[in-house]
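Shown here: the complex without one of its protein chains, the others still in place.
== chain A ==
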């Protein structure tokens, strides 16, 4: 793989190494000085002295750095197809060779073998360090000196390496197939329940629960399952746990370990949308020669596919995946690098140079990248949509007086909204434009909604054509719902003011959403149906820090995480309509994550049919619900009854003992029966207590 970035790395190494060499030279000088001064007193050993100290004893720590015979062999290259010359022209040839090969590093040694007065047509060159030799192979192999002579450059060590390659190819040994059972078994639940993971006791325990309306049903519980947090894969197949030494993936019915990825100090991970690859990040261990800050792994084989340097990107994920997992891209200074799977190499072997690129994002519905570039002197800012792998620009939109842009894709990739903060000429302050790109139409038409308010949050309906915006300033916050009509017009459906919210959570199925005022806004919740834009319920989960919809859009969980707040750590389960079903307090509860579901296998038509016959199904479900409810209430009553009976029998036993001790009690209290409050009425003294009722009359001044 020949890439520009590696070239740059190589050059930096070059400088470094030279520095080291200089320093070494200096040390030698010092030593020489020392020996000169030694002339006065003789420290020499007597002649018959035999040194009985082993090298190991004296300099065991540096012994491993002792020069070896083969040292430097890595720095030697062999150049073939060099013109054969006589001694008269040798000097000239050497000059030419030096000129070509010095640019990869300083040549420290050279050898031009000759026979019969002519050079043999191949030469040996030695560099100061092996990397220079490698650069020379990369850079000079295939170099055309003239018509007859095209250099072939190889590492000297490669000759040895390829000589010993066995001529016979052995069939790789077949790895035994490990059966992890049905990795999607949770989808076969008879009641179509979902699972979720819960971390609590400040991370000591992790549990998987089935979500049930009555109460969560434990599926798995483990102590110290993870050291920090967990992550589900995008289709719910794997659960990733974090450890000092790397990542472990768990799955199947019993949550067995399926794969391990060793990455010391791993902190962040990301899956490709197809679950085939895992990207891990660790701040430790990265070296110039061996990039392993970011590693891409194959989740099926567990193999490391490629390591990358972190560069200086601040936002995770650094690599963004295309929706099908075929490509992944990263942005560095003025550059957008797109890689392809499974080779993990740069697409078309080169990065895109995009001067000033600020942000980019893949469409979730096709291999299209959107990126934007800010204004540069007279060149306007622009948003570009690029088709891949063709790199064809399908739409470019120029924007003026831009402060900032944010790219928001609708989940199906039908629409792209670019939120543009602008400072138009002649006005004060910032206005925001929502530039709505209609991706499914020819030439991608764009419409604009302008807003003068400050924007707090924006969110697309996941599979619809509506979007919601929170705007205004605290405490005057409004929510507005817009609809992108099929003719492209953007219509304001409804607006509510005086909202207590700072985040929008759409149901993954669309239509319903929760407006939440998290953290500083005390956990105010509003449940909205956007089909007619009514607020179905207003509720509160005090100091809530997170809101999580289940993958089906039937339930929503609000929670107070120990990571953000130290008291009242709990998660509450609500229906999509905002009816509170459960309050689950867990000691030092940290995080709840729903297990994602893979996309449905049903076609559009089949879903339509189901929706049409919904009445038929809902009857069955209602009956089922009623049954389970009566069963539940019966269970509860039974449980209470047994508890009551157990308690009763305990009390009866205690009471018998109490009666037996009556004589002892009487004796201790001098014969006075104090068993009941009024059992010694004859001893009572009457006492009259006066109630003081003060009456104060205050005359109000007229």
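To be clear about the criterion, a contact is a pair of C-beta atoms (placed from the backbone, for glycine too) under 8 Å apart; a residue touches a chain by one contact, two chains touch by 3 or more; residues count from 1.
Here, contacts and distances are computed from a predicted model.
Peer 1: If you look up the hidden chain in UniProt, what protein name do you find among "Monothiol glutaredoxin-5, mitochondrial", "Proteasome subunit beta", "Eukaryotic translation initiation factor 3 subunit I" or "Ubiquitin-conjugating enzyme/RWD-like protein"?
Peer 2: Record says "Eukaryotic translation initiation factor 3 subunit I".
Peer 1: Which residue among A:480, A:543, A:561 or A:591 touches the omitted chain?
Peer 2: Of these options, the touching residue for the absent chain is A:543.
Peer 1: In the whole complex, what residues of chain A lie against the chain that is missing from view?
Peer 2: 542-543, 567-568, 570, 585, 637, 640-641, 643-644, 647-648, 650, 654-655, 657-658, 661, 664-665, 668-669, 672, 674, 677, 687, 689, 691-692
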